[in-house]
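Okay, structure first, notes after.
Removed: one protein chain of the complex. Kept in place: all other protein chains.
As written, the chain order gives the labels A and B, with residue 1 at the start of each chain.
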Amino acid sequence: MAHGESSLVAPYFKDIEQQRETNTLGMWVFLVTEVMLFGGIFLVYAVYYFNYHDAFSEAGKELNLVLASINTLVLLCSSLTMALAVYACQTDKQKMLVTFLTLTLILGAVFLGIKGFEYFEKYEHGLIPGANFHYEGEYPLQASLFFGLYFAATGLHATHMIVGGTILAIITVKAMRGFYTSVNYDTIENMGLYWHFVDIAWVFIFPLFYLIER
Amino acid sequence: MSDFPLFPEQASTVAWQVDLIYFTLVALSIFFSVAVAAAIVFFALRYRQGADVDRSHPLIEHTKLELTWSIIPFIMAMGVFGWAAMVFVDIKTPPADATEIYIIGKQWMWQAQHPSGKREINQLHIPINTPVKLIMTSQDVIHDFYIPVFRVKQDVVPGRYTTLWFQATKTGEFHLFCAEYCGTEHSAMVGTVVVMEQSEFKNWLGGGSSDEPLAVAGERLFTENGCITCHSGEPGAIGPPISNVSIFGTEVEFADGSTGTVDEAYLRESILDPQAKVVAGYAPVMPSYDGQLSEQSLLQLIEFLKTK
Partner (left out) sequence: MAVTSPPMDLRGHEEENYLNWAYGVKSWLLTTDHKRIALLYLVSVTFFFFLGSLAAFLLRIDLMTPQGDLMTSDHYNRSFTIHGVIMVFLFLIPAIPGIFGNFLVPLMIGAKDLAFPRINLGSWYVYIISGMFIIAVVIWGGVDTGWTFYTPYSTTYANSAVVLTVLGVFLVGFSSIMTALNFIVTIHKMRAPGLTWFRLPLFIWAMYATSIIIMLGTPVLSATLILAGLERIFGIGIFNPDLGGDPVLFQHLFWFYSHPAVYIMVLPAMGVASELITCFSRKRIFDYKFIAMSSMAIALIGFLVWGHHMFVSGQSVYAGIVFSLLTFAVAIPSAIKVFNWTATLYKGTIIFRTPMFYVLGFIGLFTIGGLTGLFLGALATDVHVHDTYFVVAHFHYVMVGATVMAYLGALHFWWPKMTGRMYNEGLGILSAVIIFIGFNLTFLPQFILGYLGMPRRYHVYPPEFQALHVASTLGSTVLGIGYVLPLCYLIWSLRFGKEAGPNPWGAVGLEWTTTSPPPHENFEKTPVVTTEAYNYHPFEEEV
């Protein structure tokens, strides 16, 4: 074991290899629960889409496809920068690591900003279910369900972005201090796994809500 | 104690079938519990610490034994499953000629409505030896219509019709319970089922005060709400003909090419959400009557369309 490595290994692990494998498996198992969480919402969506096919297609047209497409692009780019950050860490390129982490963080913030604007737009158009719901289409009741599920799914996704972004910010600060190296990269790698998962969740949300029957 | 029953009366045609399965299961349960308990007590005492017994050849694995006690219970379980499923299908399939009664559940009472117009609260009068089919809905939360002596029970769900049928075999007064928790006075949502001789039932149905028959009330609603304008049945009318021909139980084709049967659920949906399934050849122009008709009015309209 190289000098200095032992301080990175928690006392209950044999060596850094075991620690890394354990952390990675932990993240994968956690992502399984995330799949089930989003899966539950998607299942409810599927049931109502099956029942109210026409209404959902119609309501889907109210969403802002342009902004959402830009957002999809932004998020996919952030996945790329995150992947590059992991690569940088594994190859000990400290400057590159910090750059790509910061880029990821910025892209995440852009996504949330655009998402926030979309929400504001919905609010202005009276498309938030509840007291002030004004929908002009043929199926106002079912449209309320559609928007309810839209806010549940995108809200859950945005919550994941906010939590992920906060952790990413902390990691970025630590990275600036040179905490992560090619021996100690599992945190960056796991952050990457999580970030890609959140990205994939969006890749499901986008067609389900924005692209149906366009 | 004279009033200490262990077992409820049997007062419907399915009751004895359900009870037969029940007693079979009781017998099986007692057999297995006693067998396991006896084996445990016997082994525990015989092989207690300090007892001088033969402990050679202890069993650690024995595939044949394992398979025996897997397969035999499995076959028994499948037998019980199949038997109970068959009886269940009977419980769930009302005969075609059953007398229909409408039930509306609401916090915290049962309202029964006979097609003749007779209405009752927390009581249900029915004739003996006659299949009765209940068509039920709820005005608020989920309730459950439960008559223990008939061994039948069915959730009553808002926004849809569920059905329950039985044929009483004993006259008398029996408990009617709400079996799905429905709020503060859930345990007060109880009533009485009165099973009468058929002639008595006829008298009861004819006697006393009574609202107009459901179909008549339905016809009135049909005119008052303007349904008749589009569904007049004349050539060129905006909607499909329903007031002058019998449509109930027929197959119809929808605009999207699928087909369906005209039943209570379809009629209800078409009144409340007309665009959900539009009959082929007609424009989706009917306005929704959601919020304008009570559950009761809906039942009256449906009964009118049924009896056409």
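The working rule: a residue touches a chain if its C-beta (ideal position, glycine included) is under 8 Å from a C-beta of that chain, and two chains touch if they have at least 3 such contacts.
From a predicted model like this one, the values you see are computed outputs, not experimental measurements.
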Identified contact with the non-displayed chain, of B:Ala98, B:Ile128 or B:Ala179: B:Ala179
Residue of B:Gln154, B:Gln167 or B:Ser270 touching the missing chain in the full complex: B:Gln154
Interface with the unshown chain - residue positions in chain A: 10-14, 18, 21-22, 25-26, 29-30, 32-41, 43-44, 47-48, 51-52, 128-130, 141-142, 144-145, 147-149, 151-152, 156
Absent chain, residues of chain B that touch it: 1, 3-8, 14, 17-18, 21-22, 25, 28-29, 32-33, 36-37, 39-40, 43-45, 47-49, 53-62, 65-66, 69-70, 73-74, 77-78, 80-81, 83-85, 87-89, 91-92, 107, 140-142, 144, 146, 148-149, 151-155, 157-160, 162, 175, 177-188, 190, 273
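Definition applied: only the chains that are shown with their structure count from here on.
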Residue ranges of chain B touching chain A (in the complex, touch as defined): 273, 275-276, 284, 290
Residues of chain A that touch chain B when the two form their complex: 52, 54, 138-139, 141
